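FYI, not all chains are in this one, though none of them got moved.
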Amino acid sequence: ERPRHQGMAKNTNMRWRLPLVCLLWEVAMIVLFGVFVRFGAEADAHWEEEKREMNLTSDIENDFYFRYPSFQDVHVMIFVGFGFLMTFLKRYGFGAVGFNFLLAAFGIQWALLMQGWFHSFKDGKILIGVENLINADFCVGSVCIAFGAILGKTSPIQLLVMTLFQVTLFSVNEYILLNLLHVKDAGGSMTIHTFGAYFGLTVTRVLYRPNLEQSKDKQGSVYHSDLFAMIGTLYLWMYWPSFNSAISDHGDAQHRSAINTYCSLAACVLTTMAFSSMLQKKGKLDMVHIQNATLAGGVAVGTSAEMMLTPYGSLIVGSISGIVSTVGYVYFTPFLESRLHIQDTCGIHNLHAMPGLIGGIVGAITAAAATEDVYGKEGFIKAFDFTGVYQTRTPSIQGGFQAAGIVVSLLMAFVGGAIVGGILKLPIWGDAAAENCFEDGVYWEVPEDEESDVYHMHNPDKPASP
Amino acid sequence: ERPRHQGMAKNTNMRWRLPLVCLLWEVAMIVLFGVFVRFGAEADAHWEEEKREMNLTSDIENDFYFRYPSFQDVHVMIFVGFGFLMTFLKRYGFGAVGFNFLLAAFGIQWALLMQGWFHSFKDGKILIGVENLINADFCVGSVCIAFGAILGKTSPIQLLVMTLFQVTLFSVNEYILLNLLHVKDAGGSMTIHTFGAYFGLTVTRVLYRPNLEQSKDKQGSVYHSDLFAMIGTLYLWMYWPSFNSAISDHGDAQHRSAINTYCSLAACVLTTMAFSSMLQKKGKLDMVHIQNATLAGGVAVGTSAEMMLTPYGSLIVGSISGIVSTVGYVYFTPFLESRLHIQDTCGIHNLHAMPGLIGGIVGAITAAAATEDVYGKEGFIKAFDFTGVYQTRTPSIQGGFQAAGIVVSLLMAFVGGAIVGGILKLPIWGDAAAENCFEDGVYWEVPEDEESDVYHMHNPDKPASP
């Protein structure tokens, strides 16, 4: 019991640090929003006049009706999906759901600004609409992914600091890919998953804790925590078609993205179950795989879902990514930890990093293989936005740029993650000692679970405390 | 153990009372629906002809497609959101989810009638469509709020009686505000939250139980009950933009409401976390605050979200309401209980009453500050419906009427709550003794949780009952 008490010497009291960071930040947000953020034309009260100018005959043409249902699904994925997926740990459910809630609410405000400056800036103002909300959620999604690698090992302040930097870097990387390289990545295989996961893995590498086996007993799940995690898994799985189609072009592109993602995810479940059973001596299924690897199919069609990947192409991609992800949990994660000192709590390397790379590559190939025959003359131009300065781009050149997008995302993740990891290593952020990792009691008021209360209370005739 | 057995003397057997109330009620509903309720034009099989008359070219112009996704989100908030939010108590999960389910299903039928008579009555018939379903859910939302104050202390029959009266009073109050005062309140800061919360607080004051500390041991949470409650919290939080925009005007108003609410809620999370940590000696976060105060931002923009509040205005409102709500949990709730004898199980004073008042005031100010410059000439008239007899209203007069709406809602809540509380105090409704409050075993068949079953069953080689 010695190390435990030594560990308590670390000052994890958040009383002044956390409020200070949150309140200062919120004041900054209010000021910056006050200076910069206004309603876009479709959310502004001048919409009636706008409608006339745009020659729209009905309110139903407002972008709100094209995208709001998808936005809400994405919103659920970020807050319930990621939040509950991480509740599998027996004693870190408050931290999983609660810190995810905190960092996402913090991050979306900053993302509205950062992405707004890059993409929605007009006459000195950022004009926002439902698409901005989706993009802010997407951006924060990459932080939730990185959070998975360091889950249980960091203080809430470290998470906020990481969010601040990661949202910034995400926006720069996204700008480079979408605007400079003119790359397609609607579901974010590269911008969200590859970047987010390798960023998180680099951060956790820098924050390597040699004595983490001291909290080994808390790194597992209990029966009901695994069921809570399945809530997260299923909402991610079910709504992923909305995720990949949320910001695609109106019409066929949104429709196609949803179908491709649906197919990929269905296939992924089967190969995950197959390999989960196959790789265990007694052939039993492992909840870790079912909770995570079943989702790899959504990640892996993130770039190509809006292209003419076709349903069977989606099945192939989903099947492969389920296998890669499950194999990753069994073989790569232990290897990464023991050899490379990468402690990856949720296994984001298997769920986001590798499938994200697959997604980027599949996207590059699908783009390079595009023909006017398959897309139709107009569809071809519209799908890849080959207009203006890009009207001379050929599919194979586009494929090359797509591939370049993967490389840029990786570089941004490694360099950014190393720097941010270094900042988080400063001994001022209030992280817990190794033996108190994965333990809600450090940062949360945790109720006393006396057995007598829980298990005998239903019988009113029986004394509550014997 | 004496008081417990004395308490059991109270007759909590529901066997004839509950079925009688439910069945009589349902028969009454069938008769009244048979006499009054018919499909509105957009849900009636005559729609093809209607479409021609209204000069609509496409089925997509049917109000169903403007509002159904928001309706479903609101529906989730009422049944899962409120239901699970109240499962935080260690031994009242069945009552929280189950009674919420009962009273809401009961209430929406009566609300369709009451609101229908006031707002959708034509040639002797109530013509309903998706907007009526949303409004019925809204109305019942105010009952779910009041339920939060008396959670664990009332019998299901008391809840049904309260629902019957509260839905009636809600509809009258709503009619006064929306039709007589011509007030805007799309997200219901006044009609739903202020009215519902002060109504519930008045009822719980009348039902004051001096010996409630006898069930003190059951008034807390356990680890997993707090996680169940977070399901409720997150669904309320995520879908609140749909709540506040569900019945706004088509187009920009719905769009704007969603954005304002999104911003307000994000800010609210940060100030809640800040104050939750700050107000606790060791700086630890309190799940009660995270579960509740993070939602205050949605309540507080309920009136103004569809106005040109602007994103930074929303951040300010959200920030303030998170602070007020968290401070309320720490200081006001104990004060209300000890000094004013208001026993408020879920702290609805902090989550709905105070933020509801803030919402009403912010709405009045935002309306009073409206200008044609900000809204555009057409937008100004449309936003406040300054047509017909109201075409001469100025923003400052509108602001005055908005403020009057707050006062009316408060009066209705206090007077109505006092009367209904008096009715519920009659000793015929089968409520439990003080020492059996917050205990599912009184009204529910509760499974025997033998430890041996739960904890050793997973090992098939081990005997189940050692």
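Letters A and B mark the chains in the order given here, with residues in each chain numbered from 1 onward.
The working rule: a residue touches a chain if its C-beta (ideal position, glycine included) is under 8 Å from a C-beta of that chain, and two chains touch if they have at least 3 such contacts.
These numbers were taken from a predicted model, which means no experiment stands behind them.
Every protein chain here shares one sequence; 2 sit in place, and the complete assembly counts 3 copies in total.
In this text, only the chains that are shown with their structure count from here on.
Taking the mean of the C-alpha atoms as each chain's centre, chain A and chain B sit 31 Å apart.
Within the complex formed with chain B, the residues of chain A that make contact are 13-20, 22-23, 25-26, 29-30, 33-34, 37-39, 42-49, 51, 58-60, 62-65, 68-69, 72, 75-76, 79-80, 83-84, 87, 91, 93-94, 97-98, 101-102, 105-106, 108-109, 112, 128-130, 133, 156, 223-224, 228, 231, 443-449, 451, 453-455, 457-461, 463-465. Only residues 1, 4, 8, 60-61, 65-66, 69-70, 73, 90-91, 217-218, 220-224, 226-227, 230-231, 234-235, 237-239, 241-242, 250-256, 258-259, 262-263, 265-267, 269-271, 273-275, 277-278, 280-287, 290, 294, 308, 310-312, 315-316, 319, 374-376, 378-380, 382-383, 436, 439-442, 446-451, 454, 458 of chain B touch chain A when the two sit together in their complex.
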